[in-house]
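The structure is given below, and queries will be raised subsequently.
Below is a slice of the complex: some chains, not all, each in place.
Chains: A, B and C, in written order; residue numbering restarts at 1 for each.
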Amino acid sequence: MIRVTVWNEYRHEHIHDLVRSVYPKGIHEAIAEGLREHGADFDVRTATLTEPEHGLTQEALDATDVLVWWGHMAHGEVDDAVVDRVHDRVLNGMGLIVLHSGHFSKIFKKLMGTGCDLKWREASEKERIWTVDPSHPIAAGIPEHFELKPEEMYGEHFDIPAPDELVFVSWFEGGEVFRSGCTFRRGQGKIFYFRPGHETYPTYYHPIVRRVIANGAKWAAPSGSARPIRGNHQPLEPIQ
Amino acid sequence: MIRVTVWNEYRHEHIHDLVRSVYPKGIHEAIAEGLREHGADFDVRTATLTEPEHGLTQEALDATDVLVWWGHMAHGEVDDAVVDRVHDRVLNGMGLIVLHSGHFSKIFKKLMGTGCDLKWREASEKERIWTVDPSHPIAAGIPEHFELKPEEMYGEHFDIPAPDELVFVSWFEGGEVFRSGCTFRRGQGKIFYFRPGHETYPTYYHPIVRRVIANGAKWAAPSGSARPIRGNHQPLEPIQ
Amino acid sequence: MIRVTVWNEYRHEHIHDLVRSVYPKGIHEAIAEGLREHGADFDVRTATLTEPEHGLTQEALDATDVLVWWGHMAHGEVDDAVVDRVHDRVLNGMGLIVLHSGHFSKIFKKLMGTGCDLKWREASEKERIWTVDPSHPIAAGIPEHFELKPEEMYGEHFDIPAPDELVFVSWFEGGEVFRSGCTFRRGQGKIFYFRPGHETYPTYYHPIVRRVIANGAKWAAPSGSARPIRGNHQPLEPIQ
C-alpha cells in the first residue's frame, strides 16, 4: 500500500471559469481519481494551499509515502516552514512527483539548486512525448510515443541539473523540445518531474498521463533502506 | 511472479575439494536457495555450462525474467551463439545480475564495451561494503555498511563505463576501494553487477548478500514498456 | 597540438554522382577542412577504407589523439582486427568522434554494447538542434539552437546506453526527437556521438557543425592520466 498525498494550490479553479469547467472538483481530484483507477496499491488523499499548514502538517507528511505537487500562480504563498518540512521528508525517503508548472515551486527549486526556468507558450499546440528510456519502470505500459493536444509548450533550456534518468522527451509543433520526464535522487528520496498539465486543458483525464503518474508514484515510493548515520564517527579498524 | 534463472559454470565445485565443501550442491543452488527464501515473488530455476546450450535455450531464456550469472574459470567455453542470445534478450527487457568473477564473462564484456579488468588479491581479508545510494531499491533493508570476511579483494580501477547508478562501494583491509554495486541499462534491459562471491568463501549463504541479490532481481525484472520501433519511419507531421 | 585522424569509408562519393557533387574530395576532406579552420590546435590527417589496414595501422593510431569516424554502406567491410585495435586505443585514451551513420559502425556498437539502431527517414526535412547542456565545452560558441535543412531524420528510440552527458537534442519537422549530441567514457577514452551529416547534404560545410566537431575533438583529446594497473595486486596495508 502506497500512501499518496496529491497537493494542489487550488487557486485557478476558484477564479478562472475555464479552469473550473475543466476541473470542477479541482486538479487534485482529477489526479487522485487517476491514481485510484490504478488500483488497490494506492491510498490517496488530497491537500490544498488554504488548509491549515497547507494540509501538509508533520503528521500528514509522516503518513505520506509519495507527495504529488501541482502549483502555478501561488508559489510565493507557500510557507517556507512547510517547504522545509517537505524537503526534510524527501531527504528521509518520501517520494515527490512534481507536475508541470510545479517546476517553479519553492520545493522543486530548493531540491534542484538551480533556477528551474524554461521557455513557454500558450498556443493550444500539439505535444508529442517520446519514451527515450524504455527500460524504466515509469515507462511501463506507455507506448513509444503519445500525443497531447492542446497543451502548453515548455522548451529548452530547462534549467535543472542533468537528471539522473531521462525517461521522456517532448516534441512541440512550434519547434521546441523538452526533457519532459526526469528523475532525481536526493538523500533517501526519489523525485520525478513530469511536464504535462496546463490548467486549462483536460490533461489529467488522459489515460496515458494517468498511467505515467501512477507509475511514477510506484517508482518514487520509499525504498526502505537504512537511515544513514552522520557526524562524528568512531573508527571501525585500528589506526596506526 | 519473477522467473529467475541462476546460471553457474559449475566447474570449481567438481575439481576443487575446498569449493565443493563450501558449496556441495554448487554455487547456483546456494544462490537459488537465497532467492527462494525471499518468498513467493520468485520462481527460480538453475542452468549450468555442461547442459545442452548451457541450459540457456531460446525457450529457457524466453521464460526468464532475470538471469543471474556466476562464472570464473570457463568463460572461454561459453558458446558465442548463446552469448548473443542472452545479449538479445537483455536488450529486449530481460534483467541480468552479474556476480563477482562474472565481470570477465563474455556477456558482461559485450554489454559494457570495455575490458572489465580490475585489481584482485586472494588473501582472505576483510571487505566492508558501504551503501552510497540509500534511495535505491537494491539497498532496501540493507544496513549502511556490512562486512564480509574472508573475501577476495577487487580493486579500482574497474574498467567499466561509469555506472548509471552506484549503490555500493567496498573498502578492503589491504588498502583498496571498489565500486561493488553498479547498475546499467541497455535497451529495455536492466543490469546489476554485484562484487562479492569468491568460490572458496561462504558468501552466498550470508543473509545480507542474499537480500541484495533478491533486491537486485526485483529491480531488474522487466518493466513492461513498449518495444521501440526502429528503421524507416513515415512522418507523423506534414513536411513543408 | 591535437593530432586528429578523420576516417571515411569513402564509398558513396565514388558511386553516387549526387554525393560526389556535394563532396568532390570526399566527406573526410570537408571534415578535415573544418577542423583546420579552427586553427593551429589541430594537426589533421585522413584515412579511408581502401588504404592498407584502412589507413589505421598501429603506428597511425598511436600517432592519433582523436579519431573521427564516418561510415555508412560499408560497415561490414571494416576488418575486425582493425576494429579491435581502435577499441584498444580508445580504452587507452584516444578520443573518438562518431558521426551520423557511424552509429551502426562496428567500433561504435562494440563500445556501446547495444544495438545502436534508430528510426530514420530521407525526406529533406528540417532539423533543429537544441543545446540542453549549456555548461559543456562542446557547446562553446554554439547558439542555443540552430537549424539544418535539408537533413535526414533520425528518431528515438536510439538504442544506446544512457549517455554520460547529453549535450544536444534534435527536433524534426516530421514529428520526432533525437539525442543528437552524446558523450560516453570508456576506459581512459572519451567518445562523442554527433548526429548530423547525411552524405547527400552539405552538412559538413556548415560553420556551426564544424565548430561542434572542433569542440568535440578538443574535449575528446587524451587527458593524460596515469594508466591504471590491473591484475594480481599486493596489499598496501597489513592484513590482520
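Rule of thumb we're sticking to: contacts are C-beta pairs under 8 Å (C-beta built on N, C-alpha and C of every residue); 3 or more make two chains touch, one makes a residue touch a chain.
Quick caveat, the model's predicted, so the values are computed rather than measured.
Of the identical chains making up the complex, 3 are displayed, while the complete assembly in this file numbers 4 copies.
The definition used in the following text is that only the chains that are shown with their structure count from here on.
In summary, the pair subunit A and subunit B forms a contact in which both copies contribute largely the same residue numbers, shared numbers making up over half of all those used. Distance between chain centres (mean CA atoms), subunit A to subunit B: 33 Å. Centroids of subunit A and subunit C (each the mean of its C-alpha atoms) stand 36 Å apart. Residue positions of subunit C touching 2 or more other chains: 155-157, 162, 175-176. Within the complex formed with subunit C, the residues of subunit B that make contact are 91, 110-115, 117-121, 123-126, 153, 155-157, 159, 161-162, 164, 173-176, 184-187, 228-237, 239-240.
Of all residues in subunit A, only 93, 128, 131, 133-137, 139-144, 164-165, 173, 185-190, 223-229, 236-237 touch subunit B in the complex they form. Interface of subunit C with subunit A (complex): residues 128, 130-134, 144, 155-158, 162, 165-166, 169-172, 175-177, 179.
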